[in-house]
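With one protein chain held back, the other chains of the complex are shown just where they sit.
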Amino acid sequence: MASEVNGVDLRVSIGSLKLKNPVMTASGTFGYAREFEPYVNLHRLGAVVVKGISLEPRFGNPPPRIVETSCGMLNAIGLENVGVERFISEKMETLRQVNVPVFVNILGDTLDEYREIASRLAGVEGIAGIEVNISCPNVKKGGVAFGTDPEMAAVVTKAVKENSTVPIMVKLSPNVTDITVIARAVEDAGADAVSLINTLIGLAIDHRSRKPALANVIGGLSGPAIKPVALRMVYQVAQAVSLPVIGVGGIETTEDVLEFMLAGATAVQIGTANFVNPRASEEAVEGLAHYVATERLGSIREMIGGLVLP
Amino acid sequence: MASEVNGVDLRVSIGSLKLKNPVMTASGTFGYAREFEPYVNLHRLGAVVVKGISLEPRFGNPPPRIVETSCGMLNAIGLENVGVERFISEKMETLRQVNVPVFVNILGDTLDEYREIASRLAGVEGIAGIEVNISCPNVKKGGVAFGTDPEMAAVVTKAVKENSTVPIMVKLSPNVTDITVIARAVEDAGADAVSLINTLIGLAIDHRSRKPALANVIGGLSGPAIKPVALRMVYQVAQAVSLPVIGVGGIETTEDVLEFMLAGATAVQIGTANFVNPRASEEAVEGLAHYVATERLGSIREMIGGLVLP
Amino acid sequence: MPQFQKKTQIIRIERFASDIVRLTLDSPDIASVARPGQFVMIRTGNGKDPLLRRPFSISQTSNQKHFQILFKVVGRGTLLLSHCREGEFLSVLGPLGSGFTVDCQRMNCLVGGGMGIAPLLFLGKTLSRTCPENSPLVVVGSRTKEELEPLVNDFNEIGLTVHPATDDGSLGHHGLVTDVLKKLDLRGDSEIFVCGPHPMMAAVHFFCEERGYACQVSMETSMACGMGACLGCIVPVKNGAYAHACSDGPVFDSKELLWQVR
Partner (left out) sequence: MPQFQKKTQIIRIERFASDIVRLTLDSPDIASVARPGQFVMIRTGNGKDPLLRRPFSISQTSNQKHFQILFKVVGRGTLLLSHCREGEFLSVLGPLGSGFTVDCQRMNCLVGGGMGIAPLLFLGKTLSRTCPENSPLVVVGSRTKEELEPLVNDFNEIGLTVHPATDDGSLGHHGLVTDVLKKLDLRGDSEIFVCGPHPMMAAVHFFCEERGYACQVSMETSMACGMGACLGCIVPVKNGAYAHACSDGPVFDSKELLWQVR
């Protein structure tokens, strides 16, 4: 694995895992990576996080599932996925051929489901890490409750950690009063990293039909609109925990990545921007390399938490 | 007071207060109303809510206080205001000359301050109602704590209610896990209405200077970016309480107003949009009148909570 | 299948009606590999609002160099696009999705309504070339002559006979394309290729099912990515499951889909 781009040091660590650069792709926005092969040299990315996987296959929510909002979008995919077995037999097969660390995003409706899916993934070749989705707002059971209650968040973290053979990253919900409380709870429970934020819960209405724009009524808000909230939460969490913090939310450009790193992120995930510019992630890697070179930094790690307070 | 625009019934009630239409302006975005006289026929609005008033005058935060974000803006004005005494002697003087119901937005760092400011305003001529800001994220003490804790929110509500001679509307913070809990708490404590949402807490960073874009570091996010979150919370709160709900957040056009009313709002407040289009509020009144007429509604009230679920 | 993200230059703008525009874009990469039924995702502005790309069928290609899209202004994205000037560049992703599958042995019939005619032009052209012995029938309908005539002319230029229908009777049959379709003398082995408003496609599907014709439909849904990544663009299929319009489609065998009987 090439650890440097053009001789520039972009490496960062997430627990025991070394990434060649801090640019990851966000779950649910990058498919199973192969969709982006026409556009991106996947091996140049820091890591990819695949679409959320549950124990059993899910059909997901009925249409419409997405709607655009001002500088953002709402989605209520409802966690459509092939289930862990087919994920391992079909998707991992092709993912292994891509020379990039793969994080598997997992979710469950019950503690047992989290435990089972983690055990099932344990030891599967080619999985670099697990991202535990405790925050998805779309499924009524499970998701919301786990991510908004520090105790439940801790219990899930522990269950997954105990059954995993790779570093685990817990993905936090922004729909809480104090995200640092949840972050500290999952840190204490053994998480190797936290990623944030998942989507903000939102609603869109079509005034003509007087109906919700999404069949599921509510959905998750993502994109540039939420960036200020994500950046604030990353800043708060980075000060509250000593784990690596992975910044997510409205990131599209190199400048966005730099801002999240200044706020305290060790790495970032690019989400909705992949839809607009499929090359966003690779362009950010290139941009960071350029930045480190022109600013003559020893490494990109110098940016982490480098925010200068007034 | 003309209760109909072009013979169309736009009237709504907030507690004992009858408004000629549901379009209000949001605190902090409409000055003391007179600033908008060149652009708006103020007497055509449902009501205006003035900038937040504290017991003592406040200078507010140092600059920069505002920064634009994607489809939104962050502000950290820090509640600059002339204090309740000068507000009464200077600002109310001119506000009384405008033929429109005036809500005074109040805030305090302590329970006593809320109580005192409410008593001081009690009986002052020309005040139609009080909006209690328990949600401002900019002042370290008071604001955040009151608005995110149901008990504190209730205590403040009760204190203001007991000392007020006019209907009180409590303005809720969106930076909470479950806004319906707070809404129910202030309902039980005697609020006449709830308004929501105040700004989402956000952060912007200038990657060149590596500094926060605002001197206060964090600020409040407003504008179209937050509309889906506001709409969702209005929808949730309208189902949870039987008080009138006043919708705020990213509202600019007639269509936006209709969407908030469908979600359950009895009235709305237009905020950031006033900066972009100072005529936004009056245009929304005109748009609603047109809508009621062309859709042949008995009154605009038919829209309240009219969302059609799939 | 090759896919590209390209800045393509607008080399021609045609306005068929106040709200109907055809753009000719210069992109040898996309034009040379595109197949009928495929689409592109286009950024309609440079800012972050509108945020997402918009999907448009590839409506014709020429000389393996240019391709066209034909669209109607229905919202902010298409409005922005309609304000573009010749010489400007648009960011385009494509070609995306599966195309139509054609069988020269069958009696082929293209049925298009409104902007659904766009991909059928490309299909008609390809059919005339690949099945020279077997000209497809073409039934297309639109609101009015003004917007339909240029497209009818394009079909005629390829040498295809068109049965037009308009809502106002200003060109061809006064009424629905489905009326026209039903009156055609179709062979038992007919395959109908249909693209248009959902109710029209449903009607054609049921008609084909009744008659035992094969039927391919091109489905429109909201799309965020166009490449199978967001899972937003679903269409209901049998057994409560969903197919993805962008990657499994947009062209489907109509029998695979779940149609609401109206």
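Letters A, B and C name the chains as they come in the text, with residue numbers starting at 1 for each one.
Just so we're on the same page, a contact is a pair of C-beta atoms (placed from the backbone, for glycine too) under 8 Å apart; a residue touches a chain by one contact, two chains touch by 3 or more.
Quick caveat: nothing in here was measured; it's all calculated off a predicted structure.
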| item | value |
| --- | --- |
| Shown chains touched by the chain that is not drawn here | A, B, C |
| Contacting the left-out chain in the complete assembly, out of B:G28, B:G202 or B:P228 | B:G28 |
| Per the touch definition above, residue among B:V49, B:C71 or B:A289 touching the missing chain | B:C71 |
| Interface with the undisplayed chain - residues on chain C | 45, 47-50, 76 |
| Residues from chain A at the interface with the omitted partner, ascending | 70-71, 224 |
| Where the missing chain touches chain B, by residue | 28-31, 35-36, 38-39, 51, 59-60, 62-68, 70-73, 75, 77, 80, 223-224, 272, 274-279 |
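FYI, only the chains that are shown with their structure count from here on.
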| item | value |
| --- | --- |
| Innermost chain, where centres are averages of C-alpha coordinates | A |
| Whole-Å separation of chain centres (CA-atom averages), chain A against chain B | 34 |
| Averaged-CA centre spacing for the pair chain C and chain B, given as whole angstrom | 47 |
| Chain C, residues touching no fewer than two other chains | 48-49 |
| Residues of chain B whose C-beta touches two or more other chains | 70-71, 224 |
